[in-house]
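Note that one protein chain is taken out, while the other chains of the complex remain in position.
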Amino acid sequence: MPKWGMVIDLNKCTGCGECVTACKVELNVPVVGPEESAKGRTILCMDILSTYEGEFPEVKMRHMPRPCFHCEHPPCTKVCPVRATYKNDEGIVAQIYPQCIGCRYCQVACPYTVKHFNWTKPEWPEERCEALNPDVSVRPEGVVEKCTFCVHRLQKAKEQAAVDGRDLREGDYVPACVESCPTKAMYFGDLDNPKHKVSQLKKSHRAFRLMEDLGTEPKVYYLSEVE
Amino acid sequence: MKIKQVILIGLLLPASLVFAYLNGRDGGSQPIAYNHNMHVQENDMECLDCHVYAEDGARASIPNVELCRDCHEEASTESEAEAALLSYVNDNRRIPWRQINVVPDYAYFSHRRHVKLGELDCVACHGEVGEMVKPVSEPFQEVTMDWCMDCHEARNVSNDCYACHR
Partner (left out) sequence: MDISRREFLKYLGITTAGVSLAGLGCDSMWSVPDEVFEKIGGAPRIETWKTSVCSLCSGGCGIKVRLIDGIPVRISGNPLHAVNRGGICPMAEAGIEALYNPDRMRQPLQRVGERGEDKWQEITWDEAMQTVVSRLQALRDKNAAHKLAFFTGPDNNLSSRLNERFMQAFGSPNLFVFDQNKPSTAATYLTQGHKSELAYNFKDIEMLINFGADFLDEGPSPIRFNQLYSEFRNRGERRNVKVVHVDSRLSRTASNSSRWLPAKPGTMAALALGIANVLIKDRNFDSRFIKAHSFGFDDWVDSSGNSRIGFKTLVEDNYYPEKVAQITGLPARQIVEVAREFGAAKSALVLAGGHAVNSSNGVYTLWAIECLNALKGNYKDDGVISVPKAPPFSEAQKTEVDQVAASGLNQPDLLQSMSEICFTDDAVAFLPKAMLENQPYQIEMLFLANANPVFNSVNQGDFAAALTDVPFIVSFSSSLDETSAYADLVLPDHVFLEKHDVAYSVPMVDFSHFGMQQPVVAPMYDTRHTGDVILQIAQSLGGTVASSLPWADYKTYLEDHLRGVYETGAGTIFSERIDEDWLEFLKERGWQLFEYSTFDEFWQVLLEKGGWWNPFPDATDFRRLIKTPSKKYEFYSQVLEGEIKAHLQTARASEDEQNEVLQKWKVEARGDLVFLPHYEAPELRDNEGRFPLHLLPFRLITNITGEGGNLPMLQELFGMLSRNYWQSWVEINPETAHDHGVSEGDLVQITSPIGSLEVEARLIPGIMPGVLYVPFGLGHKSNGRYAKGIGVNPYEILLEEFDHLSGTSSLTSTKATVEKRNRKEMT
């Protein structure tokens, strides 16, 4: 079984935000509008955490793209009363929307705040409704959603590989954010496969994971900036 | 009625109930009294001749005028149904077929996966459509999660939620 994971090279990332936008379009994440946004209900399955370090004039600004970390020991799945969120055999932390009852326990349990609740009925201009990504369902009001590592792309990639009569190759399955990164700062693949770039990069001396002391073992690694 | 309740009900009850509802409707709910038997049995056509993407696409597709036109440029029978078809073909109007077999939005269903990779016959899920003289107005098989999962289990196919849900 592959163990899907991501490596984000912060030395290459410029914080342009293309991954955030690509994610929103790919996953049919609705725009919630000004009123809901003001209540903090904007849904960003991929987000960029920007922080400032130091004081003027010795200031440094850092950008950190943040998808769901698909933890090896996810705190969110343990609290789900209906098994709408669980970790599957390939290490992807799933969120099964029709199963979700919207209790939001997982949202609270997630130390990385990557889970979002759909407070409102998703809305698009009528003209756009036919032009959403047909590979991804539209989440109804009242369920929790998050980054799925674009699992719909995995479903299709596996099918294509089977049709071609071969195994899944590196690069067959890549989430939208990784694919669209203009500076090629993001890598995706099987963390357990020594041939995959991610499994080499995660051993880099620059590699770290967010809040490692929690023991969640995220499957998204960062490569720190080179000072 | 609030959409949330609707969705809840939608989740608790299998989607198949829609088809139960459609059952109650007039059997001739399709715009044209299409005769599968005539095409398949009498004219030796294959399912794939018209549902062209059933093997290679996620959706099998329902043929419309551009495909029908290949054979029905002019009347070849005296049937009323063909006359009805020809009016669509000649006016280049879309035939408003009712899609009978519907998989919910939150499930990823791929014909290619089932037909090409799983080597399933069309009849396994759709029944002997080729025998039908009346248009399809109800599904042969209610698509329930149990039904899907039983078959997956029997054939040793993944039953991970992410095998189908998205």
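Some points to look at:
By written order: A and B. Residues from 1 in each chain.
Criterion: a contact is a pair of C-beta atoms (placed from the backbone, for glycine too) under 8 Å apart; a residue touches a chain by one contact, two chains touch by 3 or more.
Remember, predicted model here, so these are calculated numbers, not experimental data.
Just so you know, the chain we are not showing touches A, B across the whole complex.
Within the set A:31, A:101 or A:162, the residue that contacts the chain not displayed is A:31.
If you put the missing chain back, the residues of chain B touching it would be 1, 3, 6-7, 9-10, 13, 15, 17-18, 20-21, 24, 52-53, 57-64, 94, 96-99, 102, 104-105. Where chain A meets the omitted chain, the residues involved are 9, 11-18, 20-22, 24-26, 31-34, 37-38, 42, 44, 47-48, 50, 52, 54-57, 59-63, 122, 124-134, 138, 140, 179-185, 226.
Keep in mind that, in the parts below, only the chains that are shown with their structure count from here on.
Between chain A and chain B, the centres computed from C-alpha atoms are 35 Å apart. Considering their complex, residues 86, 88-89, 92, 94, 96-99, 121, 135-138, 140-142, 148, 151-152, 154-155, 159, 162-163 of chain A touch chain B. Those residues of chain B lying in contact with chain A across their complex are 3-4, 7, 11, 104-106, 108, 110, 112-113, 116-117, 160-163, 165-166.
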